[in-house]
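Complex shown without one protein chain; remaining protein chains in place.
Let's look at chain A:
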Amino acid sequence: MTHDLIVIGAGPAGMSAAITAAGLGLKTLVLDEQARPGGQIYRNVSRATGGMDKILGPDYVYGRQIVAALEAASVDIRLSSTVWDITPDFCVRALQDGKALQFQAPQLIVASGALERPSPVPGWTLPGVLNAGAAQIAMKSGASIPSGRIVLAGGGPLLLLVACQLLDAGAQLAGVVETSPAENLVHAAPSLLGALRSPKLLAKGLAMTMRLRKAGIPWHKRAAGLRIEGQDKAEALSFTAGGQRHRLEADTVLLHHGVIPNTQISRLLRTDHDWNEAQLAWQPRLDAFYETSVTGLRIAGDGGGIGGARAAEASGRLAAIGAAHALGRLDGHERDRLCAPERKNLAAQMRIRPFLDALYRPPKWVIVPEGETIVCRCEEVTATDIRNSVALGSRGPNQTKFYSRCGMGPCQGRICGPTVTQILADELCVSPSEIGAYQVRSPLKPITLQQMASLREAPKEKETA
């Protein structure tokens, strides 16, 4: 063993887990793929400057104190380190500067966060079409904004937030096209009471709406039939809303339909997963201390179910406390005492979730695309190809992979996986929970044989006595 605890991911969950674990005396290692801690939500926060702080707002700047606390804690931090394999006995292999490294610990906290849900619509592979989150990352990591006319399409708090931030950064917004269907309002109504107990969050939402309204941005609601037009790059977004067809010319189209847990590592380690019908996504099954069905493996933050950055931070602390107890560093009484305020905090963060999940539930045509729409971008496999695999006898994503090559490109099914599961469920008239998901195997990210072979010269670092 090289450490007591290895934390994978230095976003809010991973950072708070590591800080808490170090505070409890655990010899802790944090690995992250990026050059600086922060994850995507606080990407580059330690380097961003005044002008962008103002545009990205206090929720972003808040992350700076967590990064500072992590850097001050006695935590072994390895950045620019991409985890490509984890063995069943928690030997964690990473690639840093082209060299393979390995570490091992009895406790593992995976905090690999969320991905944006794919928005497979006709034309979404054209240059100039990005996820809305990507535009926010461009602002965070380089104060960079799309040039020319921008149209944002989809649904969710992030869509409106990115629209406001782009506006403040001086970008040219040509329209906001919301796709949430009318019935979402009906389904969200019962959760409104719970949401009203989070007045600050609701007020933030209203403020964003007002900001866009005041700026006079063309705003379409309940849009369907989205199509991105263009030959070699995006030129326009066309859609149906209010009973007629619209066309907004655009140089950049930003898509967003919420975020879903990144389950690559929990799938690699074969933990049990459940289908979350409210969030339309898989999530690993976790206990009260974020432990999965694999003993010693915990998932903190959005990778275990979507709750947002502040909830992720609380869950990271709870997972670290759970790990310290499992290692015998805390008795049950002390563990529960430390957890109590975190649980209260977490419950407060989660109160608005059912309302948001219902209000911004993506429409069926995004979840279950049809026809020639590309689902697997890497191997260029269409929705029809995936449906046809069922006629050929496929009963699950892994069989469909053999028939069509979907999920076999460099992204390893990260983008098409959720859609393939949903299309198969639709075609076979069963729940996604009966369909399952792609098997995930090592390497988690592409690595050359030469890099893999460098492990031979890199025996496990610094064995602890």
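Keep this in mind: a residue touches a chain if its C-beta (ideal position, glycine included) is under 8 Å from a C-beta of that chain, and two chains touch if they have at least 3 such contacts; residues count from 1.
By our rule, contacts and distances are computed from a predicted model.
The chain that is not shown carries the UniProt protein name "Molibdopterin-dependent oxidoreductase YjgC", picked from "Anti-sigma factor", "(Fe-S)-binding protein", "Molibdopterin-dependent oxidoreductase YjgC" or "Sugar ABC transporter permease". Contact with the chain not shown here comes from a single listed residue; of A:89, A:232 or A:457, that residue is A:232. Within the complete assembly, A:410 is the residue of A:25, A:199, A:341 or A:410 that touches the hidden chain. Along chain A, the points of touch with the absent chain fall at residues 33-35, 40, 47, 49-52, 54-55, 80, 82, 98, 115-116, 125-131, 133-134, 137-139, 141-148, 169-171, 232-233, 251-252, 262, 377-380, 409-411, 414-415, 446.
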